[in-house]
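One protein chain is absent from this view; the other protein chains keep their places.
Then we have subunit A:
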Amino acid sequence: MRLLKDVYEGPGSHGILRLAACIGGVHAVLRAAPGEAYLPALYGSRERDGLAAAVTLSPLQDGRREIYAPGDLSQDLAGVGRRHPGAEAVILARSEAALLSGETIPAPSPPQPGGRDPALVTCAWESPGMGETEAADLALEDLVRTHARKGLERSPYPTVNLFGPPVFGPGAAAEYDEAERLLNLVGVEVNARVPLGATVEGLRRLPRAWGNVLLYREVGESATLYLQDEHKVGRVTTPMIGAAGTGAALRAVAELCELDPKFVERTVWSELARTSKLPWYARLKPPETFAGLKAAVFGDFTYPLGLGYALSREVGLDVAACGTYLTHLERDFLFHAQTFTEGGFVEDDPERVANKIVAARPDLVVGTELERAVATDLDVPFLPLCYPTAGRPFVENPLMGYRGSSILADRLDEALG
């Protein structure tokens, strides 16, 4: 037992619900106590798109229950197909209270050819204590595994699947837009965006793509590995953050899709000249602006690594600390972080994170909303660029791609002067 001031992540069920809320045709059934279904409220206040999240509560109730009242898990799962004719897949998420109750769950049912019943994905691997990101990653793999069709032919022209962040991620939709814009510039079309904006039909057609571009490794890792192993669809894992990261990712896509490397190079140069302002910002500012400045970066996985690399190599800051709260990705994170900092760490207790940041004595803190307090205490500029964030902008800005690098330049300019 630990006494924490806050938590970075929700439970596994929250990750599954976040994922389900992204994909058209997927309906989530949350097995939980009455009142535990807060995703609709959270979705309404954060996404503000006026849509109702496709979640049905199967209440875990003690004592008497009327015969036709919801609460019988099998009946509630079966009822989704009846009540929601548009549902093509039903995914079961269980709250930690439901998991601890030890009740048995029905067996998964894959889609039947010509059948009208939605496929049932039960997420049997869910366990108490699992974090939302890990659960979202595994749930996406389950959905892809259930629906991806075998034996599909590759598309006649180069296409890729974009595996990006799910709902509530800062600027999530804008990240996909920017990645798709850049891929179109080099002559690659997007076969599917996954999970945000995907459909069940899109999941079925994922193996048509020539490759998978993993924008947000936290949630797409397992699904893309499955597609690589079972459907021979290769993947690009370089974070598309900063001008260098974006260029490297585009070159890797070009190789995967057998594009003319000279054409890709010309496109990259053109974007560097017209769109990407981070290299300009770094060159225009006198060296004294950044000399000896220390930055501390903390967040999920892709963003702290991508931002840490860009701040260190492209801007010239000293990244004194770079950490993640995703303890299940510890080894991978530390492996990548060591390429630009000696201060890599993994920690999910906000007070200990704050202590690490204080010890690094940074001049800039880039992190989640939970690091705002430590930046205020240190009286240094703070950029909340990693999930979870508190902002709910109507107009989202990307941090990925060349446009994202320009936005990063603007934010740094504001913060560092």
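The rule is simple: a contact is a pair of C-beta atoms (placed from the backbone, for glycine too) under 8 Å apart; a residue touches a chain by one contact, two chains touch by 3 or more; residues count from 1.
FYI, contacts and distances are computed from a predicted model.
Not every chain of the complex appears here, and the one that does not is recorded in UniProt as "Light-independent protochlorophyllide reductase subunit N", selected from "Putative transcriptional regulator", "Light-independent protochlorophyllide reductase subunit N", "Phenylalanine--tRNA ligase beta subunit" or "ABC transporter ATP-binding protein". The chain not shown here is touched by just one of A:70, A:187, A:234 or A:316, and that residue is A:70. Interface with the hidden chain, as seen from subunit A, comprises residues 1-7, 9-11, 13-14, 33-38, 40-45, 47-53, 56-57, 59, 61-66, 68-70, 83, 95-97, 100-101, 127-129, 131-132, 390.
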